[in-house]
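Shown here: the complex without one of its protein chains, the others still in place.
Each chain carries a letter (A and B) given by its place in the written order, and its residues are counted from 1.
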Amino acid sequence: MALISNGRFVEDAWRRLADEEALPKAGKVIVSLPRLQHALEVVGPEAALGVIVPNTTEPSALIEASPRLELVSISFPAFSDGRGFSLARLLRRAGFKGELRASGRLVADQYSHAVGCGFDTIEIPDDLAERQNEEQWRAALNVYAMSYQRGYSGRGSILEARRSAARS
Amino acid sequence: MAQFKHPQILIASNLTDGEVVFLGPSGWERDHRRARVAQNAEEAAALEASGKRDISANRVVDVYLADVEIGGDGAPTPMHYRERMRVKGPSVRLDLGKQAAASGGAP
Partner (left out) sequence: MTAIDLRAAQRPNAPTTTYRYDDYDAAFVRERVAEFREQVRRRLSGALTEEEFRPFRLMNGLYLQLHAYMLRVAIPYGTLTARQMRRLADIADKWDKGYGHFTTRQNLQYNWPKLVDTPDILEALADVEMHAIQTSGNCIRNVTADHFAGVAPDEIEDPRPTAEFLRQWSSLHPEFSFLPRKFKIAVTGAEHDRAAILVHDIGLRIVRNAEGEIGYQVVVGGGLGRSPFVGKVVGDFVPRHYLLAFLEAILRVYNRFGRRDNKYKARIKILVHEKGIDEIRAAVEAEFAAMDRSVFAHDPDEFERIAAYFAPPPYETLPPTSDVLRAAKLDAPAFANFVDVNVSAHKIPGYAIVTVSLKPIGGVPGDATSDQMRVLADASERFGFGELRVSHEQNIILPHVKQDDLFALWRLLDAAGLATANAGLVSDIISCPGMDYCSLATARSIPIAQAISKRFSDMSRQRRIGKLGIKISGCINACGHHHVGAIGILGLEKKGQESYQITLGGDPTFSASIGEILGPGVTAEQTPDVIEHLVDFYLAERVEGETFIDTWRRIGHARFKDVLRREGEDGADI
């Protein structure tokens, strides 16, 4: 797996815990959604907790846990399955401040969509990272100077820019 | 794999210009009469394997086998009207597509 953050391939500080692995006392671990409740109960304050969820998850299932959650990783079963984008939006709307990660075979051309919806990092398989290297991911962030929408992150909004131009 | 009933040729679209091409004895041909004809399931599988390689090599897309019948001159003609259309061009514009070049019409 390769991890992309701010247009760079970076080291992953988090470790994905297999369901049969014991919960550690410390460190940054990502557990599966069925295991989340239990993990919340037993993992002490020295450990940082993240969760990987299917893109069909009801956001309310995570909101309650969110003060303790430092990372939510949303799986993309296919790059063309855009449900994760809406889920990310809903989590941000509900006030989730931790790291939002998109995990799956996303392609570089979707990077700015992901950022717009509130994702911080993208996790892709190695074979994909080989074809779509760091340069392509970095370039993907800078294709557009601005976007037409308002209320999405990442780039400046054309609507806002027009509005302030009209006012000045 | 589908059952082998008729001789088959491998048909595809050329990646860079989209033109319909056929796998010939030594590479892709724009004229279906030069296509290599598979006479049995093994030969058809071999055609498909070459097709897969050329998909990976980013030469062609949309590759599939098409049933053909062999005419008196030994050249294959697709059996289905869809592929017959593909080896010629639009039936409503005889001046366009492969049929145009064949009849010496507009390029």
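Details
Everything below uses one rule, namely that contacts are C-beta pairs under 8 Å (C-beta built on N, C-alpha and C of every residue); 3 or more make two chains touch, one makes a residue touch a chain.
Everything numeric here is computed off the predicted structure, so don't read it as measured data.
When the missing chain is restored to the complex, the residue among B:Pro7, B:Pro76 or B:Gly97 that touches it is B:Gly97. Interface residues of subunit B facing the missing partner chain: 13, 15-20, 55, 57-58, 61-62, 80-82, 85-86, 89-93, 96-98. Within the complete assembly, residues 56, 79-83, 85-87, 89, 93, 107, 109-110, 112-117, 131-132, 136, 139, 143-152, 154, 158-159, 161-163, 166 of subunit A touch the chain that is not shown.
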